[in-house]
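The complex is shown incomplete by one protein chain, all other protein chains being positioned as in the whole.
Let's look at chain A:
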Amino acid sequence: MWHKISWRLLRHELKRGELTIMAAAIVLSVTAVLSLSLFTERLQSGLLARSAEFLAADRVLSSRRPISDEWLEQAQQRGLDTANRVVFNSMAFADDNLALVDIKAVSDGYPLRGSLRTASEPFGDETTVINQLPGEGEAWVAAALFQELDLEVGDTLEIGQSKFKVSRVLTYEPDVGFSVFTDSPNVLIHYDQLEQTGLIQPGSRVRYNVLFAGTAEQLDGYYEWLAPQLNDDTHNWRSIEDGDSPLARSLQRAERFMLLASLLGVVLAATAVAVAAQRYCQRNYDVVAIFKTLGAERRQIQRIFILHLLLLTFISIGVGLLLGWVIQAQVIEFVAAQLGAELPAAGLKPYVLASATGLVSAVMFTLYPLLRLIAIPPLRVLNRELTGTDKLRWLHWIASAGTIYALLLIYSQQWLLSTALFAGGAVAAVLLLAVGRLFIRASRQAGMQAGSAWRLAMAGLQRRAQANSVQMLSFSTAIMLLLLVLALRNELLADWERQLPDDAPNYFIVNVAPGDVAQLEQRFAARDIESNDMYPVVPGRMTAVNGVPVRDEVTKEAGGDEADTQTNNAEQREGFGRELSLTWRDDLPPNNTIVAGEWWGDNPQPQVSIEEEVAERMRLSIGDELEFNIGGNTFTVPVTSIRKVNWGSLQPNFFMIFNTSTLEDFPATFISSFNLPKERQSELYELFKPFPEVSLIDLDAIMEQLREVIDQVSIAIAFVLVLVLIAGILVLLAQVQASMEERQQELVILRTLGAPAKLLSRSVTYEFLILGAISGLIATLAMELSLWILQTQVFEMAATIHWRFWLVGPLAGAIVVGTLGRLACARLVRRNTAQLIRKLA
């Protein structure tokens, strides 16, 4: 019988709109989580697939020694696509000219992700090459080598014991990467031709890579099998997300933002559920008292209301899932249309996650209010003031806090992030509560002298100080989270814009002879081409740290980092016994900041500044004596500063920078980067004709990819923002609604006593305006603090103060909360007094 009563109550209440806020809150939490996680998962895999091009594969296994065939076979059995890539340096001859080149021998299937592009003449129109590699006896050669060796298509190139016909100009390799120190131009040959060159001998410096592509499950399964057999000293397993490239950084940052914004959205939606749950139970106090008076047993009441809540929750979850799916599908379609790309489908996980969020928040936030509801004494039918015991209030705080924490954890699956956010949130909540009360107390004086609507409003604020400070907590939280997501989004986009301005360098030049520097700079100036400073480069080795030879020490510590030549600068860290590109300079380069020690300025004493991560990896600190060997000359310098380098900046960056007096006497070549718009590309040939030894590296393709990725992420961020906005407004609405009910009795009395509707509606509006403005102000303060922590700790950005938000926060708070309050009040005031009294009765 009880289930009939429960269902009947639910049906009528839903129809009469009494459960709208509670249902909307649950629907929203489910919708938000589902659409966010579906969307991010699909976008993420789309982005990863797109960015996998930078590796030419999903994963790369690289080694200094040949990789076992058994490993390849195992991968193929598991359904993975594989390809071999072997990279080494060698001299190449063409007629009487010779040059050091990077030779890349690749097997069929390469590249597994992305594609090669070639042209029929240097700097000519390029075409995308599909399923094709250089044939037997053929080589595809990078444009730069054409200059260096004075080559033409069809000429012969000698490499080791083999001769290759240069059949095409290699204009784009997806895995060419960002490292400007792959300073020798590439020659691409087929893997089958490798042996004939006779260049692969025991002890040759060769990097063997196997490329893998497949589904995430296949890749993970394979890695699980492979991992125990890998030797950290010789093997390295990589995906695009590892590493320091601007793309990897943008991706990581975007991922963090999406996760964070989604988490805030989830917390907001949960807050809406919490506020609504309280209301949901309070509304039923009378009903339970009547039930008890009519002889209902506690167990019956428990069952009726638990079923009622569960039914409501499940219905709302169902609606939420449907809505979330539809929204996400629309957005995906829009994004896909914008990008002209398909986004892969997502798994079941987001659905489970969303349903769990709805269920957990509905059940946990209702737990305590429901306990109180069930304990309502029957005597309430005669004494309406009775609300039962409030002794277990601590239980409510624990349950609510636990729920928020659980939701953070469920959603992010990261202990550290969840704990940090939770702890931060808890501190903020206590502060908000305290500051809120303080504000209300301070407003007393002001209120006494104001006009009558103001006076009423102030008196109201005073009387409900306790309730108001809790309300203010949810107002402030909602406003703060909204501002936070908004500000963070702006920061992130602006940061990307700064990183990739339209005039960002799109070409690197290396190997500029000292005598050519001035002339080249003149030519840039004459053609109005913006270029960075010229940096001298001296090849050298670091041979000892504090007298301990580097080789021995490094193979142990940095052995796990034997990196693929491509995509990032990890190569330089492989072992510092290797050749490094050293530079000297008087001023600290742009995008570098000193994190320890001091920049030398005019100090002529020999010294070196090292990059932060190298210092960490090599366990170097200020004062360590480093020994270098340059062309047989050995010298020792102390470390006097450690720099943080923004590797995302498209300028020459260095691990080791010396002061001028230390290096200037060594022979050097120069490198730089510059911007030349695509449409002026034809000028390149003319520009560099007098400098045949200068190598040119084209970054356009890479930057284009980076821009695309950023565009995708921007759309995603806008979407997240809208969802968070809706969640925020729902919290405000739920809270205004709840506090309106509390004000109802007072309004009815004032109305009955003849207070004009205008006065009442004004006083309520003022009260909410003040609440909103104070909440907005506190929210802005809290937002600045959180943003400062996030920017400096999570996003590795420079912290800024957002003056605009100090105006926007309180203003938006006052307007939104005031408007919602006015609307809610208008409904009450419109009714006639008799109706109101009856409603109260």
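In this section, a contact is a pair of C-beta atoms (placed from the backbone, for glycine too) under 8 Å apart; a residue touches a chain by one contact, two chains touch by 3 or more; residues count from 1.
Operating definition for what follows: contacts and distances are computed from a predicted model.
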Of the options "Phosphoribosylformylglycinamidine synthase subunit PurQ", "Conserved domain protein", "GntR family transcriptional regulator" or "ABC transporter ATP-binding protein", which is the UniProt protein name for the chain that has been left out of view? "ABC transporter ATP-binding protein"
Considering the whole complex, which of A:295, A:515, A:547 or A:632 touches the chain not shown? A:295
Touching the hidden chain in the complete assembly: which of A:286, A:503 or A:704 does that? A:286
Check the options A:381, A:433 or A:811 and report the residue that touches the missing chain. A:381
In the complete complex, the non-displayed chain touches which residues of chain A? 1-2, 4-5, 8-9, 12-13, 16, 18, 286-287, 290-298, 300, 377-379, 381-382, 838-839, 841
